[in-house]
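One chain of protein is taken out of this complex; the other chains stay put.
Chains: A, B and C, in written order; residue numbering restarts at 1 for each.
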Amino acid sequence: MTTQVIILNGGSSSGKSGIVRCLQSVLPDPWLAFGCDSFVDALPARMQGADGGIVFDPDGGVSVGADFRALDEAWAEGIAAMARAGARIVIDDVFLGGAASQQRWQKALDGLPVLWVGVRCDSEVAAGREIARGDRVSGMAAMQADMVHEGVTYDLEVDTTHTESLECARIIAAHAV
Amino acid sequence: MTTQVIILNGGSSSGKSGIVRCLQSVLPDPWLAFGCDSFVDALPARMQGADGGIVFDPDGGVSVGADFRALDEAWAEGIAAMARAGARIVIDDVFLGGAASQQRWQKALDGLPVLWVGVRCDSEVAAGREIARGDRVSGMAAMQADMVHEGVTYDLEVDTTHTESLECARIIAAHAV
Amino acid sequence: MTTQVIILNGGSSSGKSGIVRCLQSVLPDPWLAFGCDSFVDALPARMQGADGGIVFDPDGGVSVGADFRALDEAWAEGIAAMARAGARIVIDDVFLGGAASQQRWQKALDGLPVLWVGVRCDSEVAAGREIARGDRVSGMAAMQADMVHEGVTYDLEVDTTHTESLECARIIAAHAV
Partner (left out) sequence: MTTQVIILNGGSSSGKSGIVRCLQSVLPDPWLAFGCDSFVDALPARMQGADGGIVFDPDGGVSVGADFRALDEAWAEGIAAMARAGARIVIDDVFLGGAASQQRWQKALDGLPVLWVGVRCDSEVAAGREIARGDRVSGMAAMQADMVHEGVTYDLEVDTTHTESLECARIIAAHAV
(Lines give C-alpha, C1' and ligand atoms only; values in the text may rest on other atoms or scores of the structure.)
Protein backbone atom coordinates (compact mmCIF):
# COMPACT_ATOMS: atom_id res chain seq x y z
CA MET A 1 0.00 0.00 0.00
CA THR A 2 1.50 3.30 -1.05
CA THR A 3 2.62 5.56 1.80
CA GLN A 4 0.32 8.58 2.04
CA VAL A 5 1.77 10.18 5.17
CA ILE A 6 5.33 10.31 6.49
CA ILE A 7 5.54 11.47 10.08
CA LEU A 8 8.87 12.45 11.60
CA ASN A 9 9.25 12.70 15.36
CA GLY A 10 12.32 14.14 17.02
CA GLY A 11 13.49 16.67 19.58
CA SER A 12 14.13 20.33 18.85
CA SER A 13 17.24 20.87 16.66
CA SER A 14 17.42 17.18 15.76
CA GLY A 15 17.29 18.13 12.07
CA LYS A 16 13.65 17.39 11.15
CA SER A 17 13.06 20.48 8.99
CA GLY A 18 16.15 19.86 6.88
CA ILE A 19 15.08 16.26 6.30
CA VAL A 20 11.58 17.43 5.34
CA ARG A 21 12.95 19.81 2.70
CA CYS A 22 15.24 17.06 1.35
CA LEU A 23 12.31 14.62 1.27
CA GLN A 24 10.28 17.13 -0.75
CA SER A 25 13.25 17.34 -3.12
CA VAL A 26 14.01 13.61 -3.56
CA LEU A 27 10.46 12.22 -3.59
CA PRO A 28 9.28 12.20 -7.23
CA ASP A 29 5.68 13.27 -6.39
CA PRO A 30 4.94 16.65 -4.79
CA TRP A 31 4.35 16.21 -1.03
CA LEU A 32 2.93 18.89 1.26
CA ALA A 33 4.83 19.60 4.49
CA PHE A 34 3.29 20.62 7.80
CA GLY A 35 4.62 20.54 11.31
CA CYS A 36 4.61 21.90 14.80
CA ASP A 37 6.26 25.15 13.62
CA SER A 38 3.58 25.86 11.03
CA PHE A 39 0.90 24.99 13.61
CA VAL A 40 2.34 27.44 16.14
CA ASP A 41 2.48 30.10 13.40
CA ALA A 42 -1.25 29.59 12.86
CA LEU A 43 -2.07 30.38 16.50
CA PRO A 44 -2.96 33.85 17.79
CA ALA A 45 0.23 35.63 18.88
CA ARG A 46 -1.17 36.03 22.38
CA MET A 47 -1.12 32.23 22.89
CA GLN A 48 2.67 32.26 22.83
CA GLY A 49 3.80 32.53 26.39
CA ALA A 50 0.30 32.41 27.87
CA ASP A 51 -1.71 30.04 30.01
CA GLY A 52 -3.87 27.94 27.75
CA GLY A 53 -1.36 28.37 24.93
CA ILE A 54 2.30 27.34 24.67
CA VAL A 55 4.95 28.43 27.14
CA PHE A 56 8.68 28.19 26.50
CA ASP A 57 10.50 28.14 29.85
CA PRO A 58 13.93 29.77 30.10
CA ASP A 59 15.45 26.33 30.85
CA GLY A 60 14.15 24.81 27.61
CA GLY A 61 10.98 23.24 28.98
CA VAL A 62 7.80 23.55 26.93
CA SER A 63 4.29 23.28 28.33
CA VAL A 64 0.99 23.56 26.53
CA GLY A 65 -2.50 24.36 27.82
CA ALA A 66 -6.08 23.34 27.15
CA ASP A 67 -6.74 25.77 24.28
CA PHE A 68 -3.54 24.65 22.56
CA ARG A 69 -4.50 20.99 22.86
CA ALA A 70 -8.01 21.52 21.50
CA LEU A 71 -6.78 23.42 18.44
CA ASP A 72 -3.93 20.97 17.95
CA GLU A 73 -6.38 18.07 17.84
CA ALA A 74 -8.58 19.80 15.25
CA TRP A 75 -5.45 20.63 13.26
CA ALA A 76 -4.37 16.98 13.21
CA GLU A 77 -7.86 15.98 12.01
CA GLY A 78 -7.50 18.51 9.20
CA ILE A 79 -4.07 17.27 8.12
CA ALA A 80 -5.48 13.74 8.01
CA ALA A 81 -8.38 15.00 5.88
CA MET A 82 -5.91 16.53 3.40
CA ALA A 83 -4.31 13.09 3.06
CA ARG A 84 -7.69 11.42 2.62
CA ALA A 85 -8.46 13.99 -0.09
CA GLY A 86 -5.42 12.72 -1.98
CA ALA A 87 -2.48 14.88 -0.90
CA ARG A 88 0.71 13.10 0.15
CA ILE A 89 1.96 14.71 3.33
CA VAL A 90 5.14 14.92 5.41
CA ILE A 91 4.56 15.91 9.03
CA ASP A 92 7.29 16.79 11.49
CA ASP A 93 6.38 16.90 15.14
CA VAL A 94 7.86 16.86 18.62
CA PHE A 95 6.08 14.18 20.67
CA LEU A 96 6.31 16.02 23.98
CA GLY A 97 3.90 13.43 25.40
CA GLY A 98 5.82 10.44 23.96
CA ALA A 99 3.52 7.46 23.36
CA ALA A 100 0.42 9.57 24.10
CA SER A 101 1.36 11.99 21.32
CA GLN A 102 1.73 9.09 18.91
CA GLN A 103 -1.69 7.75 19.85
CA ARG A 104 -3.25 11.11 19.09
CA TRP A 105 -1.80 10.98 15.57
CA GLN A 106 -2.72 7.29 15.16
CA LYS A 107 -6.32 8.19 15.94
CA ALA A 108 -6.36 11.12 13.52
CA LEU A 109 -4.62 9.18 10.73
CA ASP A 110 -6.66 6.01 11.22
CA GLY A 111 -6.87 3.94 8.04
CA LEU A 112 -4.17 5.89 6.19
CA PRO A 113 -0.88 4.22 5.21
CA VAL A 114 1.61 6.03 7.48
CA LEU A 115 5.39 5.69 7.69
CA TRP A 116 6.52 6.42 11.26
CA VAL A 117 10.06 7.79 11.42
CA GLY A 118 12.12 8.54 14.50
CA VAL A 119 14.72 11.27 14.07
CA ARG A 120 17.47 10.80 16.61
CA CYS A 121 20.36 13.10 17.37
CA ASP A 122 22.94 12.87 20.11
CA SER A 123 21.85 15.25 22.84
CA GLU A 124 25.12 17.18 22.97
CA VAL A 125 25.31 17.55 19.19
CA ALA A 126 21.70 18.79 19.04
CA ALA A 127 22.50 21.33 21.78
CA GLY A 128 25.41 22.60 19.67
CA ARG A 129 23.19 22.91 16.59
CA GLU A 130 20.68 24.85 18.71
CA ILE A 131 23.41 27.44 19.32
CA ALA A 132 24.33 27.47 15.63
CA ARG A 133 20.69 28.17 14.64
CA GLY A 134 20.44 31.02 17.09
CA ASP A 135 16.63 31.23 17.01
CA ARG A 136 15.59 28.76 19.69
CA VAL A 137 15.33 28.89 23.46
CA SER A 138 18.55 27.39 24.79
CA GLY A 139 18.07 24.02 26.46
CA MET A 140 15.17 22.65 24.41
CA ALA A 141 17.39 20.40 22.29
CA ALA A 142 19.02 18.66 25.25
CA MET A 143 15.80 18.34 27.22
CA GLN A 144 13.81 16.83 24.36
CA ALA A 145 16.47 14.61 22.74
CA ASP A 146 15.45 11.36 24.45
CA MET A 147 12.13 12.29 26.06
CA VAL A 148 10.16 12.55 22.80
CA HIS A 149 10.99 8.95 21.82
CA GLU A 150 9.82 7.30 25.04
CA GLY A 151 7.34 4.54 24.29
CA VAL A 152 7.08 5.52 20.61
CA THR A 153 7.28 2.81 17.94
CA TYR A 154 8.71 3.45 14.46
CA ASP A 155 8.89 1.83 11.06
CA LEU A 156 12.28 3.41 10.66
CA GLU A 157 14.80 5.48 12.57
CA VAL A 158 17.46 7.84 11.29
CA ASP A 159 20.21 9.50 13.28
CA THR A 160 21.44 12.91 12.18
CA THR A 161 24.44 12.88 14.52
CA HIS A 162 26.72 11.58 11.77
CA THR A 163 24.33 11.37 8.78
CA GLU A 164 23.47 14.32 6.55
CA SER A 165 19.82 15.42 6.09
CA LEU A 166 19.87 14.46 2.43
CA GLU A 167 21.13 10.96 3.19
CA CYS A 168 18.46 10.53 5.89
CA ALA A 169 15.84 11.69 3.39
CA ARG A 170 17.02 9.14 0.82
CA ILE A 171 16.77 6.33 3.37
CA ILE A 172 13.24 7.42 4.32
CA ALA A 173 12.16 7.92 0.71
CA ALA A 174 13.27 4.36 -0.12
CA HIS A 175 10.71 3.13 2.44
CA ALA A 176 7.93 5.45 1.27
CA VAL A 177 7.20 4.06 -2.16
CA MET B 1 -25.49 30.42 13.94
CA THR B 2 -22.02 31.16 15.26
CA THR B 3 -19.44 31.93 12.58
CA GLN B 4 -16.93 29.07 12.34
CA VAL B 5 -14.88 30.32 9.38
CA ILE B 6 -13.97 33.84 8.28
CA ILE B 7 -12.58 33.99 4.77
CA LEU B 8 -10.87 37.12 3.50
CA ASN B 9 -10.34 37.62 -0.22
CA GLY B 10 -8.21 40.41 -1.63
CA GLY B 11 -5.35 41.15 -3.99
CA SER B 12 -1.68 41.00 -3.05
CA SER B 13 -0.66 43.82 -0.66
CA SER B 14 -4.28 44.73 0.07
CA GLY B 15 -3.60 44.22 3.77
CA LYS B 16 -5.10 40.78 4.44
CA SER B 17 -2.33 39.46 6.72
CA GLY B 18 -2.42 42.51 8.98
CA ILE B 19 -6.20 42.17 9.33
CA VAL B 20 -5.82 38.45 10.13
CA ARG B 21 -3.37 39.19 12.95
CA CYS B 22 -5.66 41.91 14.31
CA LEU B 23 -8.66 39.54 14.10
CA GLN B 24 -6.72 36.95 16.11
CA SER B 25 -6.07 39.70 18.65
CA VAL B 26 -9.58 41.17 18.96
CA LEU B 27 -11.66 37.98 18.73
CA PRO B 28 -12.14 36.66 22.27
CA ASP B 29 -11.75 32.96 21.29
CA PRO B 30 -8.50 31.63 19.81
CA TRP B 31 -8.83 31.32 16.00
CA LEU B 32 -6.36 29.50 13.76
CA ALA B 33 -5.09 31.37 10.69
CA PHE B 34 -4.21 29.83 7.34
CA GLY B 35 -3.82 31.31 3.92
CA CYS B 36 -2.27 31.20 0.51
CA ASP B 37 1.16 32.10 1.93
CA SER B 38 1.19 29.20 4.39
CA PHE B 39 -0.05 26.89 1.62
CA VAL B 40 2.78 27.91 -0.72
CA ASP B 41 5.25 27.39 2.16
CA ALA B 42 3.98 23.81 2.45
CA LEU B 43 4.80 23.04 -1.19
CA PRO B 44 8.10 21.53 -2.35
CA ALA B 45 10.55 24.34 -3.17
CA ARG B 46 10.85 23.04 -6.72
CA MET B 47 7.18 23.88 -7.40
CA GLN B 48 7.95 27.59 -7.12
CA GLY B 49 8.65 28.82 -10.60
CA ALA B 50 7.93 25.49 -12.28
CA ASP B 51 5.33 24.11 -14.64
CA GLY B 52 2.72 22.31 -12.62
CA GLY B 53 3.46 24.54 -9.64
CA ILE B 54 3.18 28.29 -9.23
CA VAL B 55 4.92 30.78 -11.49
CA PHE B 56 5.40 34.46 -10.64
CA ASP B 57 5.89 36.39 -13.87
CA PRO B 58 8.19 39.44 -13.85
CA ASP B 59 5.16 41.66 -14.68
CA GLY B 60 3.22 40.54 -11.59
CA GLY B 61 1.14 37.82 -13.22
CA VAL B 62 0.69 34.55 -11.35
CA SER B 63 -0.18 31.24 -12.95
CA VAL B 64 -0.68 27.87 -11.33
CA GLY B 65 -0.51 24.35 -12.78
CA ALA B 66 -2.27 21.04 -12.37
CA ASP B 67 -0.18 19.76 -9.42
CA PHE B 68 -0.75 23.03 -7.58
CA ARG B 69 -4.50 22.86 -8.12
CA ALA B 70 -4.77 19.25 -6.94
CA LEU B 71 -2.84 19.92 -3.73
CA ASP B 72 -4.69 23.18 -3.18
CA GLU B 73 -8.02 21.36 -3.37
CA ALA B 74 -6.92 18.74 -0.83
CA TRP B 75 -5.59 21.53 1.39
CA ALA B 76 -8.97 23.33 1.33
CA GLU B 77 -10.71 20.06 2.27
CA GLY B 78 -8.33 19.77 5.21
CA ILE B 79 -8.92 23.32 6.42
CA ALA B 80 -12.67 22.63 6.28
CA ALA B 81 -12.13 19.45 8.30
CA MET B 82 -10.30 21.44 10.99
CA ALA B 83 -13.36 23.68 11.27
CA ARG B 84 -15.69 20.68 11.42
CA ALA B 85 -13.50 19.29 14.21
CA GLY B 86 -14.24 22.42 16.21
CA ALA B 87 -11.46 24.93 15.40
CA ARG B 88 -12.53 28.43 14.46
CA ILE B 89 -10.51 29.50 11.44
CA VAL B 90 -9.56 32.66 9.56
CA ILE B 91 -8.49 32.07 5.96
CA ASP B 92 -6.94 34.68 3.71
CA ASP B 93 -6.80 33.94 0.03
CA VAL B 94 -6.34 35.56 -3.36
CA PHE B 95 -9.20 34.46 -5.64
CA LEU B 96 -7.15 34.46 -8.84
CA GLY B 97 -10.09 32.73 -10.52
CA GLY B 98 -12.71 35.14 -9.11
CA ALA B 99 -16.12 33.45 -8.78
CA ALA B 100 -14.65 30.03 -9.61
CA SER B 101 -12.25 30.34 -6.66
CA GLN B 102 -15.15 31.17 -4.38
CA GLN B 103 -17.08 28.12 -5.58
CA ARG B 104 -14.14 25.88 -4.76
CA TRP B 105 -14.19 27.15 -1.16
CA GLN B 106 -18.02 26.99 -0.99
CA LYS B 107 -17.79 23.31 -1.94
CA ALA B 108 -15.09 22.58 0.62
CA LEU B 109 -16.79 24.54 3.41
CA ASP B 110 -20.28 23.20 2.65
CA GLY B 111 -22.54 23.25 5.71
CA LEU B 112 -20.20 25.42 7.81
CA PRO B 113 -21.24 28.93 8.91
CA VAL B 114 -18.85 31.11 6.88
CA LEU B 115 -18.39 34.89 6.87
CA TRP B 116 -17.25 36.01 3.41
CA VAL B 117 -15.19 39.20 3.53
CA GLY B 118 -13.87 41.22 0.61
CA VAL B 119 -10.70 43.19 1.31
CA ARG B 120 -10.47 46.11 -1.08
CA CYS B 121 -7.60 48.49 -1.56
CA ASP B 122 -7.15 51.20 -4.15
CA SER B 123 -4.88 49.77 -6.84
CA GLU B 124 -2.32 52.57 -6.67
CA VAL B 125 -2.14 52.50 -2.88
CA ALA B 126 -1.66 48.72 -2.89
CA ALA B 127 1.14 49.12 -5.45
CA GLY B 128 2.85 51.59 -3.11
CA ARG B 129 2.54 49.22 -0.16
CA GLU B 130 4.04 46.48 -2.32
CA ILE B 131 7.16 48.63 -2.66
CA ALA B 132 7.17 49.36 1.08
CA ARG B 133 7.07 45.60 1.88
CA GLY B 134 9.95 44.89 -0.43
CA ASP B 135 9.37 41.13 -0.57
CA ARG B 136 6.89 40.75 -3.42
CA VAL B 137 7.21 40.65 -7.19
CA SER B 138 6.46 44.16 -8.40
CA GLY B 139 3.17 44.46 -10.24
CA MET B 140 1.12 41.81 -8.43
CA ALA B 141 -0.76 44.34 -6.29
CA ALA B 142 -1.97 46.43 -9.24
CA MET B 143 -2.80 43.43 -11.39
CA GLN B 144 -4.86 41.66 -8.72
CA ALA B 145 -6.58 44.64 -7.07
CA ASP B 146 -9.87 44.38 -8.98
CA MET B 147 -9.53 41.02 -10.73
CA VAL B 148 -9.87 38.89 -7.59
CA HIS B 149 -13.27 40.38 -6.74
CA GLU B 150 -14.93 39.73 -10.11
CA GLY B 151 -18.16 37.81 -9.62
CA VAL B 152 -17.47 37.19 -5.93
CA THR B 153 -20.24 37.80 -3.37
CA TYR B 154 -19.54 38.91 0.20
CA ASP B 155 -21.28 39.25 3.54
CA LEU B 156 -19.09 42.23 4.22
CA GLU B 157 -16.44 44.37 2.54
CA VAL B 158 -13.67 46.44 4.08
CA ASP B 159 -11.38 48.89 2.34
CA THR B 160 -7.86 49.34 3.67
CA THR B 161 -7.16 52.39 1.52
CA HIS B 162 -8.13 54.76 4.34
CA THR B 163 -8.99 52.32 7.16
CA GLU B 164 -6.39 50.76 9.47
CA SER B 165 -6.09 46.96 9.77
CA LEU B 166 -7.24 47.02 13.39
CA GLU B 167 -10.37 49.02 12.54
CA CYS B 168 -11.16 46.62 9.65
CA ALA B 169 -10.70 43.70 12.06
CA ARG B 170 -13.10 45.24 14.57
CA ILE B 171 -15.75 45.68 11.87
CA ILE B 172 -15.34 42.07 10.77
CA ALA B 173 -15.28 40.74 14.34
CA ALA B 174 -18.57 42.51 15.05
CA HIS B 175 -20.14 40.37 12.31
CA ALA B 176 -18.51 37.13 13.43
CA VAL B 177 -20.19 36.54 16.75
CA MET C 1 25.74 70.17 -1.01
CA THR C 2 24.43 66.75 -2.02
CA THR C 3 22.84 64.79 0.80
CA GLN C 4 25.03 61.81 1.72
CA VAL C 5 23.07 60.49 4.68
CA ILE C 6 19.33 60.45 5.38
CA ILE C 7 18.51 59.63 8.97
CA LEU C 8 14.95 58.76 9.99
CA ASN C 9 13.93 58.85 13.64
CA GLY C 10 10.63 57.54 14.89
CA GLY C 11 9.01 55.23 17.42
CA SER C 12 8.49 51.52 16.94
CA SER C 13 5.80 50.75 14.32
CA SER C 14 5.78 54.35 13.07
CA GLY C 15 6.54 53.06 9.57
CA LYS C 16 10.27 53.74 9.21
CA SER C 17 11.21 50.47 7.46
CA GLY C 18 8.53 50.87 4.81
CA ILE C 19 9.71 54.42 4.10
CA VAL C 20 13.31 53.20 3.85
CA ARG C 21 12.41 50.58 1.24
CA CYS C 22 10.40 53.16 -0.71
CA LEU C 23 13.31 55.61 -0.52
CA GLN C 24 15.63 52.96 -1.94
CA SER C 25 13.11 52.51 -4.73
CA VAL C 26 12.47 56.16 -5.63
CA LEU C 27 15.97 57.57 -5.20
CA PRO C 28 17.76 57.29 -8.55
CA ASP C 29 21.15 56.32 -7.05
CA PRO C 30 21.58 53.11 -5.04
CA TRP C 31 21.53 53.90 -1.30
CA LEU C 32 22.53 51.45 1.44
CA ALA C 33 20.10 51.02 4.35
CA PHE C 34 21.05 50.32 7.96
CA GLY C 35 19.12 50.69 11.17
CA CYS C 36 18.53 49.65 14.72
CA ASP C 37 17.09 46.31 13.59
CA SER C 38 20.17 45.37 11.56
CA PHE C 39 22.37 46.51 14.45
CA VAL C 40 20.52 44.28 16.94
CA ASP C 41 20.81 41.38 14.45
CA ALA C 42 24.60 41.88 14.51
CA LEU C 43 24.77 41.42 18.29
CA PRO C 44 25.40 38.09 20.02
CA ALA C 45 22.05 36.38 20.70
CA ARG C 46 22.84 36.34 24.41
CA MET C 47 22.74 40.16 24.56
CA GLN C 48 19.01 40.08 23.86
CA GLY C 49 17.28 40.16 27.21
CA ALA C 50 20.47 40.41 29.21
CA ASP C 51 22.12 42.96 31.45
CA GLY C 52 24.64 44.87 29.40
CA GLY C 53 22.65 44.18 26.26
CA ILE C 54 19.11 45.16 25.29
CA VAL C 55 16.08 44.28 27.38
CA PHE C 56 12.50 44.43 26.09
CA ASP C 57 10.15 44.77 29.06
CA PRO C 58 6.71 43.13 28.88
CA ASP C 59 5.11 46.61 29.04
CA GLY C 60 6.96 47.83 25.94
CA GLY C 61 9.85 49.55 27.69
CA VAL C 62 13.33 49.10 26.24
CA SER C 63 16.55 49.52 28.18
CA VAL C 64 20.12 49.11 27.00
CA GLY C 65 23.32 48.45 28.91
CA ALA C 66 26.98 49.43 28.77
CA ASP C 67 28.09 46.74 26.28
CA PHE C 68 25.24 47.68 23.96
CA ARG C 69 26.17 51.37 24.10
CA ALA C 70 29.84 50.74 23.39
CA LEU C 71 29.13 48.56 20.35
CA ASP C 72 26.41 50.93 19.17
CA GLU C 73 28.88 53.82 19.23
CA ALA C 74 31.46 51.89 17.21
CA TRP C 75 28.73 50.85 14.79
CA ALA C 76 27.69 54.49 14.24
CA GLU C 77 31.35 55.39 13.56
CA GLY C 78 31.45 52.62 10.96
CA ILE C 79 28.25 53.73 9.23
CA ALA C 80 29.69 57.24 9.03
CA ALA C 81 32.90 55.82 7.54
CA MET C 82 30.88 54.06 4.82
CA ALA C 83 29.38 57.44 3.90
CA ARG C 84 32.82 59.08 3.90
CA ALA C 85 34.02 56.28 1.59
CA GLY C 86 31.34 57.34 -0.89
CA ALA C 87 28.24 55.27 -0.12
CA ARG C 88 24.95 57.12 0.20
CA ILE C 89 23.15 55.80 3.25
CA VAL C 90 19.67 55.76 4.78
CA ILE C 91 19.62 55.11 8.52
CA ASP C 92 16.50 54.43 10.56
CA ASP C 93 16.78 54.65 14.30
CA VAL C 94 14.74 55.00 17.46
CA PHE C 95 16.16 57.88 19.53
CA LEU C 96 15.36 56.32 22.92
CA GLY C 97 17.50 59.06 24.47
CA GLY C 98 15.86 61.88 22.47
CA ALA C 99 18.27 64.82 21.98
CA ALA C 100 21.18 62.81 23.43
CA SER C 101 20.71 60.14 20.77
CA GLN C 102 20.77 62.82 18.08
CA GLN C 103 24.00 64.26 19.46
CA ARG C 104 25.65 60.85 19.28
CA TRP C 105 24.79 60.65 15.56
CA GLN C 106 25.80 64.30 15.00
CA LYS C 107 29.22 63.50 16.44
CA ALA C 108 29.65 60.38 14.33
CA LEU C 109 28.41 62.02 11.13
CA ASP C 110 30.39 65.25 11.66
CA GLY C 111 31.16 67.00 8.38
CA LEU C 112 28.78 64.89 6.30
CA PRO C 113 25.71 66.44 4.62
CA VAL C 114 22.86 64.84 6.59
CA LEU C 115 19.10 65.16 6.14
CA TRP C 116 17.37 64.74 9.51
CA VAL C 117 13.85 63.38 9.19
CA GLY C 118 11.29 62.90 11.94
CA VAL C 119 8.78 60.10 11.33
CA ARG C 120 5.64 60.79 13.33
CA CYS C 121 2.65 58.56 13.79
CA ASP C 122 -0.36 59.01 16.03
CA SER C 123 0.23 56.88 19.11
CA GLU C 124 -3.01 54.93 18.85
CA VAL C 125 -2.57 54.23 15.14
CA ALA C 126 1.00 53.01 15.73
CA ALA C 127 -0.27 50.72 18.51
CA GLY C 128 -2.78 49.23 16.06
CA ARG C 129 -0.07 48.66 13.44
CA GLU C 130 2.03 46.95 16.11
CA ILE C 131 -0.79 44.41 16.49
CA ALA C 132 -1.07 44.03 12.72
CA ARG C 133 2.67 43.27 12.44
CA GLY C 134 2.46 40.67 15.14
CA ASP C 135 6.23 40.47 15.70
CA ARG C 136 6.85 43.19 18.29
CA VAL C 137 6.47 43.41 22.06
CA SER C 138 3.08 44.98 22.68
CA GLY C 139 3.28 48.49 24.09
CA MET C 140 6.50 49.71 22.44
CA ALA C 141 4.69 51.72 19.78
CA ALA C 142 2.58 53.73 22.25
CA MET C 143 5.44 54.25 24.69
CA GLN C 144 7.90 55.52 22.07
CA ALA C 145 5.56 57.54 19.84
CA ASP C 146 6.31 60.94 21.38
CA MET C 147 9.29 60.19 23.62
CA VAL C 148 11.78 59.67 20.79
CA HIS C 149 11.16 63.14 19.36
CA GLU C 150 11.78 65.08 22.58
CA GLY C 151 14.36 67.76 21.99
CA VAL C 152 15.24 66.48 18.51
CA THR C 153 15.51 68.91 15.60
CA TYR C 154 14.69 67.98 12.01
CA ASP C 155 15.09 69.28 8.48
CA LEU C 156 11.81 67.65 7.66
CA GLU C 157 9.00 65.74 9.30
CA VAL C 158 6.57 63.24 7.83
CA ASP C 159 3.51 61.73 9.47
CA THR C 160 2.46 58.23 8.50
CA THR C 161 -0.90 58.45 10.28
CA HIS C 162 -2.65 59.48 7.07
CA THR C 163 0.20 59.44 4.53
CA GLU C 164 1.41 56.29 2.75
CA SER C 165 5.07 55.21 3.01
CA LEU C 166 5.67 55.82 -0.68
CA GLU C 167 4.32 59.36 -0.46
CA CYS C 168 6.48 60.06 2.61
CA ALA C 169 9.48 58.70 0.68
CA ARG C 170 8.77 60.99 -2.27
CA ILE C 171 8.61 64.02 0.03
CA ILE C 172 11.93 63.06 1.65
CA ALA C 173 13.59 62.25 -1.67
CA ALA C 174 12.65 65.68 -2.99
CA HIS C 175 14.76 67.18 -0.16
CA ALA C 176 17.68 64.80 -0.64
CA VAL C 177 18.98 65.88 -4.01
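We take it that a contact is a pair of C-beta atoms (placed from the backbone, for glycine too) under 8 Å apart; a residue touches a chain by one contact, two chains touch by 3 or more.
In this text, all values refer to a predicted model and were calculated from it rather than measured experimentally.
Asker: Of the listed residues C:Ala74, C:Ala100 or C:Ala174, which contacts the missing chain in the full complex?
Answerer: C:Ala74
Asker: Residue-wise, where is chain A in contact with the chain that is not depicted?
Answerer: Here the touching residues of chain A are 18-19, 21-22, 25, 125, 128-129, 131-134, 164-167.
Asker: Across the whole complex, list the residues on chain C that are touched by the chain not included here.
Answerer: So the residues of chain C touching the unseen chain are 21, 24-25, 30-34, 38, 41-47, 52-53, 67, 70-71, 73-75, 77-87.
Just so it is clear, only the chains that are shown with their structure count from here on.
Asker: Common contacts of chain A and chain C?
Answerer: Common contact partners of chain A and chain C, which must touch each of the two, are B.
Asker: Residue numbers at the chain B-chain C interface: does the shared fraction exceed half, giving same, or fall under half, giving different?
Answerer: Same, since over half the interface numbering is common to both chains.
Asker: Report the inter-centroid distance (CA atoms only) between chain A and chain C in whole Å.
Answerer: Result: the chain centres lie 39 Å from each other.
Asker: Centroid of chain A to centroid of chain B, CA atoms only: how many Å?
Answerer: Centres of chain A and chain B (C-alpha means) sit 27 Å apart.
Asker: Which chain A residues reach two or more other chains?
Answerer: As it turns out, chain A has residues touching two or more other chains at 45.
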